[in-house]
Every structure is written in C-alpha cells, then in structure tokens.
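Accompanying notes for the structure given below.
Apart from one protein chain that is not included, each protein chain of the complex appears where it belongs.
After this line comes chain A, so read on.
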Amino acid sequence: MTDHIPAASLAAYTAGDPGLDDAGVWAVEVHLENCAECRARLAELASPPLLTLLDDVQVMIDRGVRNGPEPVRRRTWRRLAHRWAVWSVVPWLALVLSTVLAAFLLDREFPQRPSLVLLLAPVAPLAGLAIAWSRRSDPAWEITTGTARAGLELLLRRTVVVLATVLPPLAAAGWLLDMSPALWLLPSLAFTAASLLLGGLIGVARAATLLSAGWLLAVALPAILTANLPVVVRPSSLPVWAAATLIGAVLAVARAGDHRRFN
C-alpha cells in the first residue's frame, strides 16, 4: 500500500457523494483502516456539524464508561481451578486421607504384619477415578462428554487431579515408614492405567470397582489373614510393576478416544 487516497476520492467519500460507487467506497475504507495519515486527512475534511456530533459521542462514551458497570475482573486463579478441578472428588479426598492415615498408624503399631499402606496403595486412586468419571456424580457429564476437549485431554486432567490428591498422603506414609517409593508408587500407577484402559470399554466406575475388588479379595485379604506379605508387593516384583505401568500408560493414552462417548 504505497499510494494514498487521491484528494478527490477522499472528498467525495467525506461528502457522501453518490458518484462514488460501492467498490470505490470499499477501496477507500480498506485503505483508511490501515493508514493513520489518510485518517488524519479525512478528519481535516470533516464538516463542523460532523465534528460536533463526534464530540458529543465522545462525551457520551466517556460518561458511559464512568457510570456504567465495572469491567469484569480477571480471576485467573478461579478459572484455572475450574478447568482442572473435578468438583465431585472433594468429599472423597477426606475419605482417602483418613484411610491412608489409619493404614499408616496400624503399620507403625504392628511393623511385623504385612504393610497395609502397601496393600492399599494400588487401589487408593481407583475410587477417585471412578468418581471423577462417573455419570452419576458429575452433574455436567452429558454436556462435557459432547465437547471437543472430551477424550484424551479431560482424561489426563482428571487423572492428574486424582493422582495429585492421592499420592502425597501415600508418599508421606511411605517416607515415615521408611519404604522405597517405587513399592507403593508403581502399583498405584499401574492400577490407574489399567482402570482407564478397561474403563474405555466398560466404564471407568465399573472398571475401578472390578479391579479394586479383585485386588482386595485376591491379594490384600489373604495377606491380612495369613500375615504373610505377598510376593507381588515385595521389591522383587518391581520390574514387573514398572513394565505394567509403562505398557498400561501407553495403551491408556492410545485408547483415550474410548472416553469420548458414553455408551
């Protein structure tokens, strides 16, 4: 845009000359939008009544800005919380905290018994996952499921929130009991990945219930009854848990699309 608007065209435009056709008007306006110099020339050509009108409008706008409603405050923190939080998991947080605390106290009291913290760790995130993905506990479930962000993105956000609430108390208990973090962390992550993967097929709530029940009945209960620490939560099983976590996580991300619909 090297050429400015010719004086004749600008005068015709300002005067609203009917001789200037639509195409001419457009050409002038497109140029005016991008050229401050020609806007200044236009202002000089404007007739006094028009300038008075513009002054009046300016005064009215200023008055409106002063007396009108305040602009909405930017509440970045609140908005961030909205986008990440899963509101339905808040009551459940208290439950998890107290269960982990109870397991920790019992472990400290009876160090020779199989560790309850270790037996609890794999299934600790599952209740949270079930709630975060339940149609019953999330009131806006149907609306959210039909949006573009449903699927991988919401899946990861919700999982991160659940893990961020479950893992710190487990970490604290494990540290106080002087356990290797891998012993409780890897089973937790492996079971989380498995629930998401299976959940894509049968629903996360159902998958989490099934896996928790399986673990508690097949591993945790016999361990408590026989007072023997099962081999699956001993350090020798760690490579298997690591492999299961890795494979589970990769598959869960790959199958995230399964969470895009609800049947």
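By our rule, a contact is a pair of C-beta atoms (placed from the backbone, for glycine too) under 8 Å apart; a residue touches a chain by one contact, two chains touch by 3 or more; residues count from 1.
Convention: contacts and distances are computed from a predicted model.
Peer 1: Report the protein name recorded by UniProt for the chain absent from the figure; options are "FtsX-like permease family protein", "Chemotaxis protein methyltransferase", "ABC transporter ATP-binding protein" or "Sarcosine oxidase subunit alpha".
Peer 2: The correct option from "FtsX-like permease family protein", "Chemotaxis protein methyltransferase", "ABC transporter ATP-binding protein" or "Sarcosine oxidase subunit alpha" is "ABC transporter ATP-binding protein", the UniProt name of the unshown chain.
Peer 1: Counting contacts across the full complex, list the positions on chain A that touch the omitted chain.
Peer 2: Residue positions of chain A that touch the missing chain: 33, 72, 78-79, 82-83, 87, 138-151, 257, 260-263.
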